[in-house]
Every structure is written in structure tokens, then in C-alpha cells.
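Incomplete set of chains, arranged as in the complex.
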Amino acid sequence: MTDASKFTCVSPIDYRYDSPELGEYLSEEAFTEYKLRAEIALVEALTAREICPLEARNEIVDAKWQVTVKEVYEEEDRNHHDIRALVNCIQRRVSDRAKPYVHMSATSFDISDTANAARYKDVMFDVFLPKLNQLEKALIELSLREANTAQIGRTHGQHAVPITFGFAIALYVERIGGCIVEIRKAAEQIVGKFSGAVGAYNASSLFFDDPKAFEAEVLQGMGLFPAGHSTQIVPPESRTRLFNEICILASVLANLADDMRHLQRSEIGEVGEPFEKDQVGSSTMPQKQNPINFENVKSMWKIVYGLQQTMLLDQISEHQRDLTNSASGRTYVEIIGYTYSMVKRMIRVMSRITVNKQNMECNLASQGEAILSEPLYIILASLGHPDAHEKVRMLNQRAYAGEDNFVKLIHSDKELAPYIARMSDEQRVILSDPHKYTGISAEAAKSTATRWKKKLRRIER
Amino acid sequence: MTDASKFTCVSPIDYRYDSPELGEYLSEEAFTEYKLRAEIALVEALTAREICPLEARNEIVDAKWQVTVKEVYEEEDRNHHDIRALVNCIQRRVSDRAKPYVHMSATSFDISDTANAARYKDVMFDVFLPKLNQLEKALIELSLREANTAQIGRTHGQHAVPITFGFAIALYVERIGGCIVEIRKAAEQIVGKFSGAVGAYNASSLFFDDPKAFEAEVLQGMGLFPAGHSTQIVPPESRTRLFNEICILASVLANLADDMRHLQRSEIGEVGEPFEKDQVGSSTMPQKQNPINFENVKSMWKIVYGLQQTMLLDQISEHQRDLTNSASGRTYVEIIGYTYSMVKRMIRVMSRITVNKQNMECNLASQGEAILSEPLYIILASLGHPDAHEKVRMLNQRAYAGEDNFVKLIHSDKELAPYIARMSDEQRVILSDPHKYTGISAEAAKSTATRWKKKLRRIER
């Protein structure tokens, strides 16, 4: 589409969030191309079985290259049937001798469902997953780089106990890593079909004693396995599982975006989106540097969430199929398109994210020793204090009320004295410096990152 | 978009279910045009208040006509801010003297939210509602025409008691009529805003003592009222209510489509989609005449259902706004686009639907006298039979088991004899002919249809 014409589009995926590299899989042009390929896979299988003569096969393959989506649509305008229109466009280009081998024994959805399964699978392995691996690697690097950068951990938006920033990122290395594994599995398992009008091989069994074997041969030409049992259409579950996994990924990305968005709040300021020199933050407040990329990712998640609902509703189809998934089925590719756009944007922004260590340090220190409450309570308990949690809670309330600072209250408390006396040096160290209380954040960040680094290497081989 | 280029699109709304007549409201081009109009409405209000000199106003209005969406996008590529890009495109065309009046005191979303509200409202009143009225009229006519056509009523997919086909259609006259009223109301109440970066008129109060009055003046230029209280953005509820109503309509249309689809089942055959002479029903089963239009409407409902979810998620925006509705907010227009496509298709097919009275008659008769069970039970009860429902249920089971036909069983039953003796002539008539037992179907069909005919006339005036 030329730049100018795309602004007549209604869907943002076509004028604003379009990814040219996905066009050959997700566009209507691409769908037609895949349907043509499925017709050719059929002819090739017929030829291999010596049913279709080689010359006829050649004619049909030649014809395939000449058919355009525009022509197919014009034919459909006449006959109101998309696949029959496609078949007509091929047939009119070949001799009468070759004509019968076009679409032989196939029903529309042998072609459409197979074409869709193939392009979903291809786009995942050719484009989507490599890009996702790239994001995973960026996060691995970030996680390793910031493995020791102390940061306050936050639960309920409240300061909890310290972690490191690399540890926080490693969570996403783990979650996205899991998505990579599951998406791969689901994409590998997506199935096609070539079982005819109601799935019982009625037509193909007129020609073959082993119509299921023939089905497998046709589908092999598309890089697919057949469904174990189908109707006019492929049972939706293999597809549902793939799209569910993509949607799970979209949620993980949205979660990462939310985390970063909030860390970029004016009062927190721990991270920052990379900002272009000429970029304008606000049309009216020239000082602002907004987390627009993270906001965009969160916003796209809402689109994907809605698209998932449509997809899920299509799991039900009456008898050997109703056709109430015809229009809706065309929107599944948008799930891929939007989520891919989220991945790309995340690569762009996470690989250059600004980490403000000074603010991290400052926020970590801001609650003073209150974050020592947990280790204090736990050490007290371990030393036999019978009501440690309540004791520490009361000390906190007194500190909060301004009586004195928390550490001083600890050391001046008579009840605590005997416990303090029995503490180990290591325990005393932690109680003197909140920064020491990051648990195994650094090691965990590194080990998670390294584990996925290796896994990714295996996957990519 | 030229025919050929549109097939590079990913969303079906852009290559298959596109409605050219909606382009000037729903496309990205249209959105830019409406944003430009909002900028002009501002300048006009400034001019009316004699803040902006007439010459400056003229310059700006002239400039507006020259700005293209493509240019705005190119500018945005540079500065990463859509509204600032738009403003720059205007400003670069006017003299330094006029420049300050462009976007004066406005924040981005004064422009964007207002532009969106205005195009939603305009498209509803200009195109959508007139088309919906057309569908309503087609259903009114069908309802009147078939007011007396007896049909078996169906509950649970089972034959219940008779109605007329016109009565069944009148239900949709009523439900769609209600949608027309509610959509109109919601579209009238959609609001805009011109209250600045956080909704407190910070900027405009630098110029005006009455910034709320000034807001009302700007919005009047767009045919809108202002929100009672806003932030950087318009409170989402007026928009949510409009889209909720459109989605309610989509469900009503899907329900009608389901009803027709099932009445078109091979075994039922009471209605038929109009079928083109050259139309192909199946790529492999040449005899089929499938309810593809009704299926399409049902399928689009699933898309609209998903889009509604996205829209609903956008009701939450942090503080004076987060930006997580930026991408998702661009999909709302698809709700309008798809539902409009459903309406158009329904007009096409419902205004020429084939009613097979022979099959209706035949289906109505098929259960024999069993459908007399209800009136029999009710008349018996009214004549004082203490356990009429159970009595009739037992008679039915005996008839079902093949003992004799139902009417004969009634008349040979000794327990029933005294009740039958006391029945009125009218009651006897109904018990002799199921066709008479249509209640007030015909009158109700006519009265509902006529009521809405009048209402529509009032609305359209």
C-alpha cells in the first residue's frame, strides 16, 4: 500500500501499527497466496501418485503464478464464493485436460483452513519467534548488567524489602522464555486438513483407498500434519492453543510495560524511555518525557485481549460446521500483528532503557530502617522470641509516630536486648544496612538469565 | 484506496467489509480532518471573541485546507507527537503573526477527544441511523405482510404453540426500534472537552475569565456540548454508553440472524436467503444454498463483541489520564464499521427474504394435535379440573407411546367427559384446530409494526 492510500484505512493495524515484514503472511494478498499454494500442494500430491499428468501439473503451476487477488475478488463478486472463485481463476488459464486436477476432491475448507494453519505456522517461525528471541536476549543482557543494582522491592505499590533491578528484569526473562517454549510447541502442533466436505473423506475416497494417507501427503507439501479427526473444518483447538499462548505473551509484555511505566513516574524516576532529541512530550507541556512506548504496549494488550474473545467464541461450530466463523476468523491474524508490534516496540525501548541508579538508591533509602522490620522479626523469631511479628509491628508504629528512629528503638528496647546479644555477626550486618538485605537477588538474576541464554542457543540451533 | 492496494491490508474491515460511505468519518484521513476542524473551531471562537484578528483567522483556515494526513504523519515521524505534528503543519503555512492563534491554550486531547466525539456523533446521525431506520422499515413491512402467516412457535428448539411469522418478526421491530431510540439518545449526549492539560482550564484561564463559557463556544462549532467535568481527557462514560448501545444492537442483529439461519435449516425450510442466479453455494456440493449472509452477521457479532471488551477496558485511566488508551482507542471506530456492515447486509437480505408458507404450514401440522395440550390443560383448569396439567401430560405420554391419537384419547376419556360438555363453542373450535390457537399474534404483529412506523416518522421529521 502506498503511504497515502493507507490513511483511508479504518483499522489502526493497517495505517499505524502495520509491520511490512508480516505482510506476506497476514495480508489478504498473503492469504490468497497460501490458498494457491494449498491448491498446488494438492496437484503435486496428485502428480506424485501419477493421477495428474506432469503436463497438466505444469500448466497449473504456471497458472498459479498469474492469478492475482484482485482477479479472485472480481470473480467472487460474480459467484459469491471465495474458493470457487480462486479455482475458476486457475482453471480459466489451463487447458481442458488440466482443469479436472484443479481442486480435485477438495472442499473449500481443505484449502482455507490449511492455508491459514500454514501461514500461522510460517509467520511464527519465520518472523515472530526470531523477533521474540531478540527481545529475550535484550532482557537477558539487561538482567545481567543490572544484576547487582540494588532496588527496593515493591508490593501493593509499597516499599517491601530490597531486590536488585536485574532480578526484577529476570522475572520477565523467565516469563517470556516460557512463552517462547510454549508458542513454539503450539505453532508446531497446528494442524491442517484435507478430509473433504464433512471430514469423512467422501470425495477423496472415490479416488483413493487410503484417503488419510493422501491427506498427509498433501499437507506435507504445506509443512503441516493433519488433524486426527476433522469435519468440514479443522477442529479449532490446535489454533486456539496457539493464539492463547500469543495472548499470554501479550499479557506478560503488558505487565512489563506497566512495571516500567510506574518506575518512570515523576516521583520514582528509576527508569526512563530513550527519548529522541526532536521528540515532543506534550503538545502543551514542553517539559514532559512520557512513557509513550510502554503506554502503547499496554494499550495494544487491550486490543489483543478483545481479539482473543472473538477467537475464543469461534471454538463452537454446529455439526460439521456452521459458517459463523467466516468473518471473525479473518481477525485472528490481527492478534499476531498487534502482539508482534508490542514485541518490536519492547525491543526498541528495553534495549536502550535508561536506568537511574541514583534514584534507585535514593528510593531504597527513603523509608530508612523500616525495611529492616522483616529481617528483624525473622531473626528474633529464629532466636525464640515468642511474638516477634507483633513486637516489630509495635516498634514500627512507635517509629512512625515519631518517637525515635527505628534502629534506635531496637537498641534501646530492654525486651530485645538478650536476643540482640545472641545474634550472629552476619545478622548484625544485615540489621545495620538495608542494602545487604537483597536475599539472593543477584545470583538469581544471573542464574535465570544464564539458563535462558543457553536454552535460547539450543532453540536457535 | 485502489482496489489492488487494499489487499495488502490485514484487517478485514479494510479489504473486505469496508463501507466507502463511512470513510469520511472512520478512516485515519477522516480523523485528521476532524482534528483540523477542531483546531479551526478554536480559531473561530478566538475570532468571535476578537482575540484572533480576522486576517490571522483567514490564513489559518486557508492553511487547514492544504494540510494532508501524509504530511502530518511525516512530521510525526520526526517529532513523535501526533497533535504537535498537526499544529506544525498548519503553522508552517501561516505568517508569524497568525502562528500564536493556532492551538492557542489547547492541549492535544482538547483536539483529539473532541474530534472523535464529533465524528462518532456525525457518523451516527448522517449515515448509521438513517441506514438502521431503513432496516427497521423493511422489518415493519415484512411484519405487516406476514402478520397472519401461521407458524409454529419454538422454545428450546421444540414446537411450542402457534404464532404467526409476522409476530416473530415484530419482536425485532420492537427490539431494533428500542435500539434506534437509545442510540440516538446516546449519540446526542456524547461530549467533547476544551479544558486543557489536566481539565482545570489552567491555560485557558490565562486568557479568559470564563474558560468554561469559552469551552462551550469552541465545542458548539463542532456540534457538541462539553463534559461536566473533565481531565486531560473527556470522561469515558458518554462514549462507553454510545458504544454499549451499538453493541446491544449488534447482538439483536445476531439474534435475528440466528433465528433466520435455523429457519433455513434443510429440515425446517421456512425461509430462504435471496440467492443470485450465478451464486455458488459450495465449492464441492453444487446443490447447496447456504445462509451465508446470516452467518456473516453472526460472525461479525463476534468481532464486535471482542471490540467491546477492548473499549470497556479503556474506561479506566490513571489520575488526570494515562495514555494506555492511545492505540486501543483507535479501534472503537471498528465497532461502528462492523455493525454498520451487519445492518446493510440485513437490509439486503431481509427485504427480499423468501418465506416458504408451505413448509411453515407443514411444520405447524407435523406434531398433530399435541400442541393442543396447552389450551386443553388451561381450559380444563379453568373449568375446575384440579390436576389438569398432570392429566394432559399423561394423555400425551399415552399418545406418544402410540395408544391412539391425542384428540381421540381426549374424547374417549371418561374423566374428561363432564368438562368437555361444559366447554364454550369458541373453546371447542380451538381444540379442533391448532391453527386457531395463535393467540393475538396477528394483532400484536400489526400493532407493534404500526407503532414503530409512526415513531420512525416522528424521528425522521
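Per-chain numbering from 1; labels A and B assigned in written order.
Basically, a residue touches a chain if its C-beta (ideal position, glycine included) is under 8 Å from a C-beta of that chain, and two chains touch if they have at least 3 such contacts.
Source: prediction; values computed, not measured.
A.B. asks: For this file, in which 2 copies are placed, how many copies does the full complex count?
C.D. replies: Copy number for the complete assembly, per this file: 4.
Note that only the chains that are shown with their structure count from here on.
A.B. asks: Please compute the C-alpha centroid of subunit A, do the same for subunit B, then give the distance between them in whole Å.
C.D. replies: Subunit A and subunit B have C-alpha centres separated by 33 Å.
A.B. asks: Report the residues of subunit A in contact with subunit B in the complex, numbered from low to high.
C.D. replies: Of all residues in subunit A, those touching subunit B are 1-18, 22-23, 26-29, 32, 68-70, 73, 78-81, 83-84, 87, 103, 106-108, 196-197, 203, 261, 276, 278-285, 290-292, 295-296, 298-300, 302-303, 305-311, 313-314, 322-331, 333-334, 337.
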